[in-house]
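Single-structure report; data block below.
For this depiction, one protein chain was excluded, whereas all remaining protein chains were kept in their positions.
So, chain A:
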Amino acid sequence: MGLLALGTPLDWPEAKQSADHVREWGIKQLLAVWNRAKGKERDALLWGDEVEYLVVKYVESKKVDGQPSIEPEVTLSLRQADILRALAHDEELCHVGGCVPDLQAEGGSLPIFHPEFGRFMLEATPGKPWGIGFRDLLDVEANMKLRRKIAKDHMNADEFPITLTTYPHLGNPGIFTSPYYPPSGPKLRSQFVPDEIANPHIRFPTLAANIRSRRGRKVQVNVPVFKDKETPWPWKDPTVNYDLHNWPEDDDVRNGAAPDNFIHMDAMAFGMGSCCLQITFQAKNITEGRRMYDQLSPLGPVLLALTAATPIYKGFLADTDVRWNQISAAVDDRTPEELGEEPLKNNRWRIPKSRYASNSTYISDDPRLRKEYLDPNLIVDADVKQRLMDGGMDSLLASHFAHLFIRDPIVIFAEDLQELDLTKSDHFENLQSTNWQHIRFKPPPTGSDIGWRVEFRPMEIQVTDFENAAFSVFIVLITRAILSFDLNFYVPISKTDENMETAHKRDAVLNEKFSFRKNPFPTRQPRPYSANGIITPTGTTTPAVLSRPPSPTGPVEDEYALMGINEIMNGSKSDSPNNFPGLIPLVESYLDSMNVDVETRCEIGAYLALIRKRADGSLWTASKWIRNFVQTHPGYKHDSVVNDKINHDLIGAVIDIEERRWLVRDVDKFLGKGVAPCRDDPEVPCKDGIMALATPAPSSA
């Protein structure tokens, strides 16, 4: 989340009146940025990761004299504001530079903590961006551990920052927050979660309320339930209350919002309360930024499936493995007209996707981008596009922004509508930052030397810092391989939509196939002074200039094939017709050409081994580990219900996994065999090199 401005937010009907005003000014600001920064060149690779945490209050089961304790054993802590304040007020820490942004000292490099949508969440970023120096890559994991430690140090003894995508009991009847608040408040009007679940900063409740208002009903987040052998079928979500009459929206469930066999949720918190792992890169210039945006797009669904970590919602095992669609539904502000449920009357378009969704278009001026890859039915605001093109922007990029601008701004502060400030980009950012696409193209912010950036957003947060570092470093390295080898992963953009859906399926990482480009390599350019370099297809000679690579021809359908995650990550086996080299071998080939010291190569090797093994199934995804944890728990009745005890023990295991992993069930199947870190003690072998944590004897527990 960006900086949180203060002001008087407009309620929906009023905000709607000002939507055109904000868009109008947003375009002007965008054009100002474009004109100022389109020629920005030679920016270094700088990158940053964002790690998001849930804060849980966790107490080991205790009974005094046979009396069950009154306090529930595990809850979400809603003390975000107190914790951030503690971080901010820790003078010693601030003195050396690490705390919330306002108090951050210049040039500090300690982590920075940010508020997030959920009042039970924290976000932490490194104090300064990473570079491409391989030493920086080694610091990522250590810095993530430091972030976790600093966060923990500013919490109560019974509070813990954990990196699960979602809290398994969020919205489960009973007490799941500390302190407790009753559900059904005026802002969210949710049956399941209280208004207090959201960050109290006025931006967040307004965002939730205006999405609900614009939509005309509550959001509907329905996840298919996992059918276990004792699960009643058809399954009716037993937590749905059909007799509530506090708000008009309570009619939603009586009007079919909660279909059979789906876990039903009804508030933004069920989506935006999820934790993600996001990586942002600075590109050399706008051309490289646009190219990275396009090339990372087809990788999104692959990394989503590979990082799967979300098998439980509201206390039930789901039949999906990842969070993406739930967030998408949780912020879906489309009206019935836009959804195609009613004829268009007041709205301008039918809109096929939520504002949180996979990318809808490509933006690079790469000659390899074929028209056939684009969506012919892309919805754009033609006026916006024309104004951007009149301002000098090319059609492809103008289409991208004109597509983002089909949405209304949701949160508008009255104060901001008084004067247009072209040195700022707040109105542009209003729309840009509420278009949550799986890759985001970020123009340089005003008033700084930061360049064009691309954000990679699909990955699920992983349980351990080791895994989060592994995936962060992998993404950085694959971008370097893409640029160095001039790789081409283009597939028709509609295939990426399909792949995103596929990535949701249970164990998609092992069982599903994704449309992926077979040959990622560039076509060779003929020598300019050679016989073929100076003869055009018509036979006339032309001046000997470096010719562009010839436009690719042949049916687009021949360019891609259905591949499993293992084939995409580790390369085609000899019996596969695809001959795809594999993303990990591409990264290794990149590393082979770089000067990498043995220690760094060892650590990167451990990261790549984790990912390789997740892809080939020899290690489990977090989703599979959690699912297995539930299904083998003695308290589980094979009815899809994750009860209080199981939830408690699962959170306990997640807390233990960083510090006392030898206590955690099946951890070797999830993270690999624990071995000593090789770089500190070269005499200890680390053949697997999978886990940088020693496994002490259980007696020390």
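Simple rule for what comes next: a contact is a pair of C-beta atoms (placed from the backbone, for glycine too) under 8 Å apart; a residue touches a chain by one contact, two chains touch by 3 or more; residues count from 1.
Methods note: contacts and distances are computed from a predicted model.
Participant: Which listed name, "Protein farnesyltransferase subunit beta", "GCS light chain", "ER membrane protein complex subunit 3" or "Elongin-C", is the one UniProt assigns to the chain that has been left out?
Facilitator: In UniProt, the chain that is not shown appears as "GCS light chain".
Participant: Quick one: which of A:Ser593, A:Ser618 or A:Thr632 touches the chain that's been left out?
Facilitator: A:Ser593
Participant: One chain isn't shown here. Among A:Pro200, A:Pro224 or A:Pro528, which residue touches it?
Facilitator: Only one of A:Pro200, A:Pro224 or A:Pro528 touches the chain omitted from view, namely A:Pro528.
Participant: For the chain not shown, which residue from A:Arg350, A:Lys424, A:Arg480 or A:Lys613 touches it across the whole complex?
Facilitator: Hidden-chain contact among the options goes to A:Arg480.
Participant: Even though one chain is hidden, which residues of chain A still touch it in the full complex?
Facilitator: Chain A touches the chain not shown through residues 42, 44-45, 131-132, 284, 480, 483-486, 521-533, 535, 550, 570-571, 579, 581-582, 584-586, 588-599, 601-602, 605-606, 678-679, 682-683, 685-687, 689.
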